[in-house]
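Notes to accompany the following structure.
In this view, the complex is presented without one of its protein chains, the others remaining in place.
Chain lettering (A and B) follows the sequence in which the chains are written, and residue indices restart at 1 in each chain.
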Amino acid sequence: MGDILSAVVNIAFNGLAFAMVLYLISVGLSVTMGMMGFVNLAHGVFAMAGGYVVTSLMREQGVPFPLALLGAALTVAAASVPVERLLYRRFYGGDELDQVLLTIGLAFMSVAGATYIWGPLQQPLQPPPWLSGVADLGFRSFPAYRSFLILCGAALVTVLWLSIERTRFGARVRAAVDNLRMAQSVGIDTSRLFMATFALGSGLAGLGGALGADLLTVNPGYALQNLIYFLIVVAVGGLGSIRGPFFAALLIGVTDTASKYLVPEFGAFFIYVLTLAVLLWRPRGLFGRA
Amino acid sequence: MTTSRLVEALARRHHYHPLEGLPWLAAIAAYFAFPSYLPLGAQVLATILFALSADLVLGYAGIVTLGQAAFFGAGAYTAGLLAAHGWGEPITGLLAGALVAALIGLLSGIVILRTTGLTLLMLTLVVASMLYEAVNKASWLTGGDDGLQGMEVWRIFGQFRFDLFGQTAYFYCLIVLFLCWLAVRRIVHSPFGRSLVGIRENVLRMHAIGAPVARRRLVVYTISAALAGMSGALIAQTTQFVALSFLGLDRSGTVLIMLIIGGVGRLYGAFIGVPLYMIAQDRFSTIDPVYWYFWIGLLMVLVVLFARGGVLGLFDRFRR
Partner (left out) sequence: MSTPALETRGLHKSFGALTVANAVEFRLEHGARHALIGPNGAGKTTFVNLVTGALRPSAGQIRLDGADITDLPQAARVKRGLVRTFQITALFRGLSVLENVTLAVCERQGLGDELLRPAGRHRAVIEEAFELLERFGLADEALRPVNTLAYGRQRLVEIAIALGLSPRVLLLDEPAAGVPSGESGLIIDVIENLPSDIALLIIEHDMDLVFRLAQRITVLVQGSVLVEGPPDAIAADTRVRQVYLGERMPA
């Protein structure tokens, strides 16, 4: 009995940590898809970049962990702006195939680019001493880093959701996702909104990639290897939704952790079955608009 | 009379044009001109069939898929398993591959084609990934990571042996490609094929003229799967090897690249894009596989930005 309980807690805990990472990375993709109608298959590149920046800053520059995280998020957000302005912008609301080919091409380039700069091996994340080891809560001890991940993730999600609900920026985002033409006609500068939203989504992805570097290993093939996870979270959550991907990430994160724990020979098979089942039931995703 | 002229133009569109003989003359000429490259040539021909299958579903029907490799791999493993377990007859192996792939296409299509856009794209990827995991898991049967070995392919019609020089393989692939091309060309010019273009151009309108959109998409998806399965079987039989990568995202992605280079939805884009890509790959990717990815990625970005119609699109521009 104790073993089963222990297993359940393990799965829930690690599943939650994984879900946080998946959500932080994928929420930007969901909004980009819902607001700009843009299929960005290179979204994983931002997460990968975040992972590379944080590991490089810590290892080579000796930057303390929190600062490195911030650095990763800001660097990726800033780098995403020219990509959006110069490249993606032309294809908004356009032919889906164009978007797919363009972003797959960029993802391919990212593989080569990452190999060139950082080499072909994976970059492990060395958490700082105060986050290593275990956090003893009396009845149970939990790995410190994953605990931090969950708390940090929860805090970020809370801040994000509050901002979307309470701030003017958030209101504009919701309006634009809901009905772009209407938003434009009430005077919202959608061009700048796209840029800001894209930067925010990419920054969050970078942060997610940085935080989750031990869950989704940082290596040159990152963007293509994990693409399917990000797409599943967004589609199951509901395109354009901000909350939807969170619950999708929970579902996927916990199921993936459970299946890796209980039936590891099956790989990601159960995730795929789950995805098909959910989308058969709700083709627009859990929180998709009708 | 003007009436007849304009009607004639549309009614005659399916007639054969002399230029259409060019790819086949080139293929036969290549046989004599490059005798040491026939194994590569056979692969190119088989891959052209793969690209044709993708063009049908993507270029004509407008179904954006990243999972075409699922059908390719299914055909390859079917033909491969038959040949590795005592039935090496190539033609039946080929047809079996097509059938299994078509079945997977039909069943998965019924489930996933009710979605569109990003969701559909993701689901095509999911189906291919599921197949990948299943084949990987059944490594006792499929060889898993090591690939399927021990294939023994018999002579074609008891006469033509698959030799080391690739002569039989080359003509085998050429004839299969030719027959499939005839079929695809017919389909593309048929009322069904034209309705696919309608579905791609404006699906709302198609519904409003009473077309059974869902059924048409399912049919073309299944046909495309069968053709992809055939091309996989061809590769399996001519190289006597099947790898897990046959089912991977890489394979699905590169067929898109080859199509866009040649020109999507133009029937002949496959004939131009595939040889260009594969010959370039044969030359350059061994130099440094990493840089190959970079240049191919860059090429894709540039083509989408500046030459969206591919090589055929550039020809059109020059003609005007």
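Simple rule for what comes next: a residue touches a chain if its C-beta (ideal position, glycine included) is under 8 Å from a C-beta of that chain, and two chains touch if they have at least 3 such contacts.
Predicted model, so just to flag it, every value in this text is computed and none were measured.
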item: Visible chains that the absent chain touches, using the contact criterion stated earlier; value: B
item: Touch criterion as defined above, residue of B:Ile187, B:Leu218, B:Leu276 or B:Ala307 at the omitted chain; value: B:Ile187
item: Full-complex contact with the absent chain, from B:Leu25, B:Leu164 or B:Ile209; value: B:Ile209
item: Identified contact with the non-displayed chain, of B:Arg12, B:Arg283 or B:Arg320; value: B:Arg12
item: Absent chain, residues of chain B that touch it; value: 2-3, 6-7, 9-15, 186-187, 189-195, 197-198, 201-202, 204-205, 207-213, 216, 219
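Following the convention adopted for this analysis, only the chains that are shown with their structure count from here on.
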item: Distance from chain B to chain A - Cα centre to Cα centre, in angstrom; value: 33
item: Contacting residues of chain A [partner chain B, same complex]; value: 33, 39, 87, 90, 96-98, 100-102, 104-113, 115-116, 120, 220, 224, 227-228, 231-232, 234-235, 239, 265-269, 272-273, 275-276, 279-280, 283-285
item: Interface residues, chain B side, partner chain A - complex; value: 58, 62, 64, 66, 111-112, 114-115, 117-119, 121-123, 125-127, 129-130, 133-134, 136-137, 249, 253, 256-257, 260, 264, 290-291, 293-294, 296-301, 303-305, 308
